[in-house]
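Note that one protein chain of the assembly has been removed; the remaining protein chains are unaltered in position.
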Amino acid sequence: MADIKPPVTNTSNTKAAANPAGDMDRRSFIKWSVVGWSAFVAVVAGYGSMVARYLFPNVLFEPVQTFRAGVPEDYEIGVSEQFKEKYGVWIVRDSEKIFALSTVCTHLGCTPNYLPVDQKFKCPCHGSGFYTTGINFEGPAPRPLERFKIYLSDQGEIIVDKTKKFQQEKGEWSDPESLIVV
Amino acid sequence: MSLPPLPPESYYDPKKLDKIFAFVAIALLLSLIALFAKDYSRPWKDYQRQFHALEIEKARVKLDQLQLDLSNNEEHQRVLKDLKAAQVNLRQQSSQQEAINRQMRAAEIIQKIHTKESQFAKAQYGALKYRYEKAVHEFSPDAAQLKSQWDALAANIENLRLSIESDDTSIKSANDALALLQKDVKELEKQRAGFAKKGEIIEHRLKKIDPMRMSAANQLADMVRDLPFLELANPNYKIRQIVLKDIPEDVNFMRAQRVDRCTTCHLGIDNPDFVNAPQPLTAHPHPELFMSKNSPHPLDQFGCTTCHRGRGRGTDFISAAHTPQDEEQKTKWEKKYGWVELHHWDQPMLPASLTQAGCFKCHENQTVIKTAEKLNLGLHLIERGGCYNCHTIKKYQGWSKSGPNLEFIASKSTKEWAYHWIDDPKSIRPNTWMPSFFHQTNTSDPLSMKRSQQEIHSIVEYLFANSKPFALDSAVPSGDAKKGKELAASLGCLACHNVGAQPGLDEGPQGRGGHAEPVRTRDSLRREFGPSLVGLGSKTTLNWLYQWLKDPTKYHPDTRMPSLRLSDQEAADIAAYLIQDKSPIVDKPIPVVDDKVLDGIVLDFLKKSSMVSESESKVKKMSRQDKLVFAGKRLIREYGCYGCHQIPGFENEKPVGTELTEEGSKDVERLDFGFVNIEHNKEAWFKQKLMNPRIFDQGRVLEPLDKAKMPNFDFTPQEAEVITTALMGFVKDRPSPSKMADQGVKAAFINEGAKTIRQLNCQACHIIDGEGGGIQSTVTDKSFSPPNLFAEGQKVQPQWLFEFLHAPTPIRPWLQVRMPTYNFHASQINSIIKYFNYLDNQEFPFTDIYHPLLSSEELTAAQKMFSKDYFDCTHCHIVGNKLPAGTPDNWAPNFALAAKRLKPEWIVKWITNPQDFLSGTKMPTYYDPKNFDASAPGDILGGDAKRQIRVLRDYLLTISEHPLQVKQAVSAPEKAEDKTLDIHAR
Amino acid sequence: METIKHFINTIAAPKILFNIVVLSYLIIFPPFKFFQKIHDALGVRRLWTKKGGMAIFSLMFLAFAFGLTDGNFRLIVLKPDNVPIVALLFLVVFFVWLALHQAQDNDDAIAKGGKPKEWAESREKVLVFPDLVYIEFIALMIVAALLVVWAIGLPAPLEQAANPTVSPNPSKAPWYFLGLQEMLVYFDPWIAGVVFPTVILLGLMCIPYMDKNRKGLGYYTYQDRKTAINIFMFFWLVLWMFLISIGTFLRGPNWNFFGPFEYWDHNKLEALNNINLSELVYMIWLNQGLPSNILWREAPGFLILIVYFGLLPAILAKTIFKDLYARMGVVRYSIFAVLFLMALTLPIKMYLRWLFNIKYIVAIPEFFFNI
Partner (left out) sequence: MNANPNKPSMWEKFQSTQFYRSVFRTGIRVVSHRQRMMIMLNSVFLHLHPVRLPKHAVKVRYTWCMGGLSFFLFLVLTVTGILLMFYYRPTIEYAYGDVTDLSQQVPLGIMREIHRWGAHLMVITVWLHMFRVFMTGSYKPPREFNWVIGVVLLVLTMLLSFTGYLLPWDQLAIWAITVGSNMAGATPLLGMNGPGSNLLSIGDVNLVTPVSDARFALLGGRFVGEAALLRFYVLHCIGLPFIIMIFMIVHFWRIRKDGGISGPT
């Protein structure tokens, strides 16, 4: 295997190809082997790319992690609970922005309740409390609630993408993808 | 550098090998390129490109229009001008702005540092707290020290918080100053944005799709992103799909998720802008029903193949199993798409003409599937035709038999009439629903004709021989036919029956054999609910008819014919009138009984169960009568007569026809197309079968008993098609319950009630839920037709309705049309009551008992409003026994009934705006809905419209049979006695 | 008893334990003369005698047995999926001892002018059948029996059915990748998860081409290939085995550190007050805001990187690695130096974190580029 000829001819040929001085016979010989081996290399690369392309299907059967949440005008200042059940998300609007809060308590993963009178989220499991911004202010929760990626579609609709999270303690809440400015 | 010398062992010339190698390698490379090309070129990409171009064009046009509008909008121009001025103004103050900005930035930096420190301190605080807690828990000596550290940290945090707050204040003040400077610009900018918003959304979109508006880099991206291989990342053109787990596909004993990729090509389907775009980019023709998020069938929840069928996973024209709706479309498709039928797929797309079949599987329980008119008609035809009598259909389990009761036939008819009727019912009554069993394409040869005659003889003989005795009243008062005709027209008989050529019925369906064929509609079908009465005089006797009209249940306890509470004279008059219509055909002679042929028939049956010799000797021993009765019984069983008629001796027989509950899912391979040259698909077969049930015997050599026996209903091609639509809808795959049309108990009650209403044909007279009332065409003045039952649930009290349905009492005595007394089961009444209440979303069964209460001031006010000077209520309304002055066509129901009949809340709504409930009602609108308060009479109760109406209502409720004797306060209504409302009926 | 446990818990903290491990490494495999002296003074070579081996193992078993008396320790160590790692620890120690035991014998022989044991043996040929075939058979039967007993004694773990919405705390990678996961504490995923594995593999593959020492082929020796073994041992024992052990045994909820006798308390909080070099330079040292220009902001970090990878190899070539450089030549040396320095960034980053709370030297989250 190791001592087969092609590599030998090949190297000598490429060198020769760089140096056009030589008799006709030699030149044509050189040309054909270069053409042949280049085509062969292209074929191998092609097969490789076939495998690579094959790994990326044209459609996905994964459950949808993004959902449409209407237009910004649908939301008044405050907390909207309409997507809590289905998607585990609160849509919160304040005077300048709209953002999507995760409904998972950062303590042990329970689902807090929204108390409109107190303007806070209160976790029924261990009493962690969060402001409507998601910042934790009471109870054992170690960090603020997470926010999800939120953006406006081309049609002006709000899209919430749960695949991407933003954590306040990592300083990610200033990320433009974590909020919609209104 | 030098070439290696040719090894002596070499056989081939290496140069030659190199050449061959090169050729082969190139060939291989080319094959690979072809492979990529094949994989890359997919038909849907072309459509997506088309759509892309169209989308850009439409957006451009829209944007241009918007901008044109804006430039013409003066307000907008003014804002722009002001904005410019304000910006110039602001720029002049730039040094000031800059100073504030600098100040703010500095403060922000300080705050950031403070925040960071505070953040660190807080984190330490938390960690320290844990350590402290743990130390305390473990009785560690470090606790005290930790505590002091912790306290120190807490103080530090508090300090930091103060500094952050003070930083905040300075930032805020700077911010405020800045905002003040920029106030005008900001405000105007906001206004400008308001104007531009619509356009900006389109522009934003255009920037993404329109190469003309893209940056150079994006233009490049636009070109490159769909190249082979690169398109894996982020292509413009990609397959779209909707995955539906709760409307699964039936995969033989398993259910698999449904995957619809139709929107890959039908890109404009949910975009109203594409209504007129070419296929496949066209928008759906019914966006109000499908597609959009607010419609009952949003695209992402119902997909496409749920209704249309076809192969949702298919991504090209053929593999999606499109089905052409006719020859013309087929040839067109063959040319355009190279269409061929997709084999190996059981559920091809429904052709456009049958699309409504797709509704059935989720809407099965509904009696009327709103907007699916074709399907409704098909179902109605199945009901009226009584298909379910012979073919089990789950939906119609428990429905009563369609034909008349034949248990007492001898008391009603003659053998001669029966012979002619069975032989060819349409010759006696062209518009009858009795289908034809004889003279069909497979029984029209001379031999079969002869046999048919003997078969009919046998059937008639069996029926009469087994007929049970029935006593008729012999005394019939002499009737006046002319009066009878008037009565039949005015009492409402014509709602369900067809009586010869009646005036006002000309447009009704009649004369079907060979004459011009009027199109059947659901309205006309309701008018055909009862049997046609043409040629009744030949069929029965005056005595029987009189008896029947007086009390139908006496002859047939389960009949759907209600009692009209006719007096003896009325019954006699109508009977005299109806008996006049005689059919001449009945007088034709009847072929004689031919023993030889009869023997053949009997033998055919006998041979089935015993040996030939034995059978023959048996036949010899039988008398002619025996043979006739024997053959008659077997023939009734063969033809399945007992499906529609009650016949003695067949009480427990199973229906003869194939079950149709899942007919739409039937494998085409299981249908016998014989020698008939039609498309080999289900719909063609159904249609053909319906138009001529015997056609598939064509060209076949068959024993008499092996022939097809389904009778002929003479369906027109249109009717056959609508019935086919319904049949195609009877499929076995079902969505999960969450996707069914009717969920919850209320919907089930509504469906149940609607079914009862359909079974009793209430809608022949009444308009219920927006349809029916066909009788109105026979009533000259609309004011005299039966009432529209719109919002009946809101209007009447359940208890009253129960009593009324049980024993109707006239509400509108001026009407001649009579609400009949039905032979109801209590459960049927209850289902009707629940229907009306749930349809109107009423609280049911519990309602508050309302006690009207009027102060003396209010009482006078009410009386005043009642009087001629104001609303003049008694001008139209009957009060107790006092009739209004005008002609009956202006009369209105009795006020004395109101307290028991009407719901108090309804009266208020009714007075407020009658047109809301019943547009076109004669009840005047006293209060202008647009100008409510102002339209109230100002001099009563301070012109408070709401109070006036309430007072009127309360006054109304105090009116009893004795007019205008008002009680100050009415005691609770007396207890319902025996006829309590059965709220637990189901 | 409790005091001992408390003491062990305390010294098991990565900050302390890592120093202890590095120090022991330096003494056992002394790369520098200074440590060689300590090595000699302590008579570390006695470790590789049979008695030394016995001592090591008795100590290990004793420690282990002592640990098993503690509930928390048992819970971690006897977790079915952790058993292989416990076995690994004993096996590695045993084989390191075995290799060095033989190496010491050979080295002694060579020092006396003799040949290694293998030399004499290799002159003699034996038939493979049945000598080797039988030995192999026996070995694999032992392993087969061991496997079966292991399978009987220890059921394979099966937890709750997968639930993508509830992540257990802590979520750990398979144990052989825990070294990489531990690195995540100090590096971004792209370095810990991609660059380091690549460097490790490249480094491993490069070994035969870097090591130009012709001596020490085919026999156990330490003295003949001291440098190679010292370097290898550092990565193999200190950076790989040690990190795996930490990741497996000492990391609990929230990836917090827990001593071997400590209860895995979910509420445990550790202050993670880490800052980037740029913040340290600009905000704390210079007391001003961060520059908005990314390159300018991260200039200090880039400067350090340039010095580290650009200048340091040259400096090393003139100083510590003078001999190495001479032996290897420019190309080999450059590759070696880059790989070596890259690997060294791990301990360096550890110390930076512990001493200065440095999170990133270069922090460009905009491009996910954090070092």
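Note that the chains take the letters A, B and C in the order they are written out, and that residue 1 is the start of every chain.
Going forward, contacts are C-beta pairs under 8 Å (C-beta built on N, C-alpha and C of every residue); 3 or more make two chains touch, one makes a residue touch a chain.
As the structure is a computational prediction, the values presented were derived from the model and not from experiment.
The chain not shown here makes contact, within the complete complex, with A, B, C. Touching the missing chain, out of C:Tyr25, C:Phe73, C:Tyr219 or C:Phe242, is residue C:Tyr219.
Of the candidate positions C:Gly43, C:Gly71, C:Gly113 or C:Pro174, contact with the unshown chain belongs to C:Pro174. Within the whole complex, the absent chain has one touching residue among C:Ala192, C:Leu277, C:Ala317 or C:Leu346, and that is C:Ala192.
Among C:Ile4, C:Leu68 or C:Ala139, the one in contact with the hidden chain is C:Ala139.
Residues of subunit C in touch with the missing chain: 81, 84, 87-88, 91-92, 95-96, 98-99, 102-103, 115-119, 121-133, 135-136, 139-140, 143-144, 147-148, 150-152, 154-164, 166-168, 171-177, 180-181, 188-190, 192-195, 201, 204-205, 207-209, 211, 213-221, 225, 229, 232, 236, 364, 367-370. Touching the omitted chain from subunit B are residues 208, 214-222, 224-225, 230, 232-234.
Even with one chain removed from view, subunit A keeps its contact list with that chain: residues 52, 55-57, 60-62, 65, 163.
In this section, only the chains that are shown with their structure count from here on.
More C-beta pairs in contact connect the chains of B-C than those of the other pair, out of A-C and B-C.
With centres taken as mean Cα positions, subunit B sits 43 Å from subunit A. Centre-to-centre separation between subunit A and subunit C, using Cα means, comes to 33 Å.
Measuring from the averaged C-alpha position of subunit B to that of subunit C gives a distance of 72 Å.
Of all residues in subunit B, those that touch two or more other chains are 126.
Under the contact definition stated at the top, the residues of subunit A that touch 2 or more other chains are 142. Residue ranges of subunit B in contact with subunit C, taken from their complex: 105, 108-109, 112-113, 116, 119-120, 123-124, 126-130, 134. Those residues of subunit A lying in contact with subunit B across their complex are 5, 8-9, 12, 15-16, 25-26, 28-29, 32-33, 35-37, 39-40, 42-43, 46-47, 49-50, 52-53, 56, 58-59, 61, 142, 154-156. Those residues of subunit C that touch subunit B in the shared complex are 265, 267-273, 275, 279, 283-284, 287-289.
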